[in-house]
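Here the complex is missing one protein chain, while the rest keep their positions.
Chain naming follows the written order as A, B and C, and within any one chain the residues start at number 1.
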Amino acid sequence: MGLFGKKKIASGVDTTTEAANTPDKVQPYAALGLKDDEYARIREILGRRPSSSELAMYSVMWSEHCSYKSSKIYLRQFGEKVTPEMNKNLMVGMGENAGVVDIGEGWAVTFKVESHNHPSYIEPFQGAATGVGGIVRDILTMGARPIAVMDQLRFGEPSNPDTARVVHGVVDGISFYGNCLGLPNIGGETVFDKVYQGNPLVNALSVGALRHEDLKLAKASNPGDLVILFGARTGADGIGGVSVLASETFDSTGPAKRPAVQVGDPFAEKVLIECCLELYAAQVVAGIQDLGGAGISCATSELASNGGAGMRVQLQDVLKRDESLTPEEILMSESQERMMGIVPKKDFKKFKAIVDKWEVEFSVIGEVIAEDRLYINWGHEEIVNVPPRTVAHDGPVYERPVAFPSYQDALNNDSVHAHGLFRQNDNASELAAQLVQIVSSPNQADKGYITNQYDRYVGGNTALAQPDDSGMIRVSEETGLGISLATDANGRYCYLDPYQGARLALAEAYRNVAVSGATPVAVTNCLNFGSPENPEVMWQFKQATAGLADGCLELGIPVTGGNVSFYNQTGDVAIHPTPVVGVLGVIDDVARRIPSGWQDAGHNIYLLGTTKDELDGSVWSEVVHSHLGGRPPVVDLAYEKQLAEALNAASEQGLLASAHDLSEAGLAQAVVESVLRFGMGARIWLDEIQQRDGVDRTCALFSESTGRVLVSVGREDDVKFVGLCEARGIPVLRIGVTDNSGELEIQDVATWQLNDLRGAHEATLPELFG
Amino acid sequence: MPKIIVEVMPKEVLLDPAGKSVMNALHRKGHSASKKSDITAVRIGKRIELHFDREITDKDLADAREIGESFLSNGVIEDVVKISSEN
Amino acid sequence: MPKIIVEVMPKEVLLDPAGKSVMNALHRKGHSASKKSDITAVRIGKRIELHFDREITDKDLADAREIGESFLSNGVIEDVVKISSEN
Partner (left out) sequence: MKIGVVTFPGTLDDRDAARAVRLAGGEAVSLWHADTNLHKVDAVVLPGGFSYGDYLRCGAIAAQAPVMESIIKAANGGLPVLGICNGFQVLVESHLLPGGLIRNEHQHFICRDQKLIVESNTTAWTNEFELNQEITIPLKNGEGGYIATDETLKRLEGEGLITFRYKEVNPNGSMNDIAGLRNERGNVVGLMPHPEHAVEPGFGPDTTVAMRSGVDGLKFFTSVINSLVNA
């Protein structure tokens, strides 16, 4: 018998009175994902058994996804490992829908990345589409106009037949939803690895801009204000999609078999965005919350809890798509494109005029009350009577067991050297073949097949987008003030060393922002891991969060928010730990942004930073040797900071014609991308790198040492630029020159026609998925 | 020309944004004025024709059902509501 | 539930790239292996359901044809191929 089976419907809903009168009634809390002690705590809080509606609310809100019960104790350090200086520009920190950063001139920016991994495996198109929709609503909720999106994708092996299904669905879904919302897609990540085969990762980031005074918070604090649900109607889709509550808990004799998938309507969301922005401008909402995971359960309890008040709600006043919905289902439905607004009574008329103009449906479902209690009625029957805080914020907190992985030492000892992969005096033709093999491998190949399905122009403010290192958007048309965003994560590095891996992701995103000419100011993250119930996974999580928090402290930029996605595994096999780190930068005038490729002949090419023998975990070890072991590259964040400052100074003085960071596949990849960006030829020599840094050609080409950037400089700025680097202690070495030859020559290795290289770099994904 | 017609609709319980937007348009337009409000919902699905240059057999129909369910529709969000043939 | 079903197909003389791409995929997949090549063309149109909460009248059907031809299809590129009702 299911939880909300027919019998109960026929005999009426399970009220709070009934709950008080039938203390011994057996409740299927376990099927809803609650542990014995959690259920006992609910009974203790309420002083009785919960009604079925209350049980539904607690179960979704106390799920891992909503309550962060396994991660909370680790996420705290993002708020603790900070200096006052770091928080100086933080208008809203962690814990709200999204962090808000003051970027100057009266402008603020809010940004966040979130996962939609599991839904995107079941139904890739809708899963990915609604992932975009959800994160955009988070941004909208802060009072901001969403201005761009990004997507971080991890797929299984390209050759596996199921991968194409997921790639097509996910990319189509993001394209469909993001394009239809009118938000430029300004970047992301695409990685293929067999560890993601049964558990692809679909993370989506959105960023929005607002004037300082327009900041909105999700709270209901003034008694008498109206609680209004507006946007799409509530339907049966997505019930339990977010939590451990699966559709099977509704048995076939129940109202209906409810699907866990949600269907997105980007048109409705676009209208909702414009409608909300008009509501904000008219100053008629006192508080607002989007409906995402846990639907009305989440919105009502969080608004009330955040505002230190309570709420009285009449659930029958919710507009439904399907009249057969039970109260429990209404509370849990994750139907998309809905918002909950708190509107003072005196402003209701204005509110109504605006939503009517946009043809957005709404209903007043309740009222804010002074008492900190959430009462929900179904007609005359009271079905929920709880302290909102206990639902929204006082969920369980776990200190899960942590164990150093049994495989870890062996893995770290199995370096490229130990494995005998590393050979001195590698011959030229072999290196040349490896270079082509690498730049045409699915992870290093051009991502145009995907990114060309995304609108990067809409809005007319896109200053940089794919394939550049970061995405950049103009915020102020008057002054050119803008922001830059990059995200990174390297699951292979994190598997080898989650602490370093997280710092490496941070360093790379930071560098990607810096090479665009912007100053990094804030961090967001989406922590994708396996099951928290596995102590070895928990160790990875603990290490990665510590690495990220320590790294942010060293760089002096705060984490403003983020998201945790656990249970990313197939059977017992977890994905590589994949903490996606996003860095936000600010630039005073996007007109001075730095291109990532070479566009003028006769410019000198400089390599900033030094190259070490660091091939463990590299693309070279993966693509050429199918090997993963050893330790990831070291990262020196103090130096990264200096490097960023040097780039910024050079950019401000207009010395840089281009800058491109070195990361996966090292110099080889960066050089190929730089020649192909605008089709400018180049001649590169490696011998001075080899001599200065004491590395061989394989390392010079493919080592993934951090802190390196490839820049091109016009002859007239040469002396000044080199002087600037030397004065700041940045190793600088001229390694080549651009030319109109239509060729890339890497001396003593090979010469390629750019067209051939382009063919190799661009054909891979279309051949696999086109 | 002989053909099999496979008809696919979005699942009843799921949102059908296309249908919703068409219904709103019909209501706005006051199409078929008198009874516009009598249309309570619009749902939009697909009609897929498989053409043959020969007569259609029972085996073809069975195959079409298989293709319809495994490929032409997405069982997570759609249902094959009808398979018919015209000779 | 009573409904009128309006079926719309791309005009025969015009390209139907969606249909073509489905046909290619079917052939690639070797779906219904034996006679895959017996499917000579695939065409993809729409099946639009208009739901009513009452019985459907002849007038409704006439209205549906009008809506179907003026709005649910674009006569330049599509044809309404069938209008039927279910009560």
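Miscellaneous remarks
By definition in this document, a contact is a pair of C-beta atoms (placed from the backbone, for glycine too) under 8 Å apart; a residue touches a chain by one contact, two chains touch by 3 or more.
Since the structure is predicted, the reported quantities are computational estimates derived from the model, not experimental observations.
Considering the intact complex, the chain excluded from display touches A, B, C.
Of the listed residues A:Asp455, A:Asp469, A:Asp588 or A:Glu673, the one in contact with the hidden chain in the full complex is A:Asp455.
When the whole complex is considered, the residue among A:Val271, A:Leu411 or A:Ala763 that touches the unshown chain is A:Val271. With the whole complex as reference, residues 17-18, 21-22, 24-25, 28-29, 44 of chain B touch the missing chain. Along chain C, the points of touch with the absent chain fall at residues 10-11, 13-18, 21, 71-72, 74, 76-77. As for the chain not pictured, it touches chain A at residues 172, 175-176, 179-182, 265-268, 270-271, 274, 358-359, 451-463, 474, 477, 590-591, 595, 599, 678, 770.
Convention: only the chains that are shown with their structure count from here on.
Averaging Cα coordinates per chain places chain A and chain C 40 Å apart. Counting partner chains per residue, chain B shows two or more touched chains at no residue at all. Against chain B, in their complex, chain A makes its touches with residues 122-123, 125-126, 232, 235-237, 256, 258-259, 261, 263-265, 267-268, 321-322, 335-336, 359.
Chain contact summary for the complex, chain C toward chain B: residues 7-9, 19, 22, 25-26, 29, 31-32, 35, 38-54, 59-60, 63-64, 66-67, 71-72, 81.
Residue ranges of chain B in contact with chain A, taken from their complex: 10-11, 13-17, 20-21, 24, 74, 76-77.
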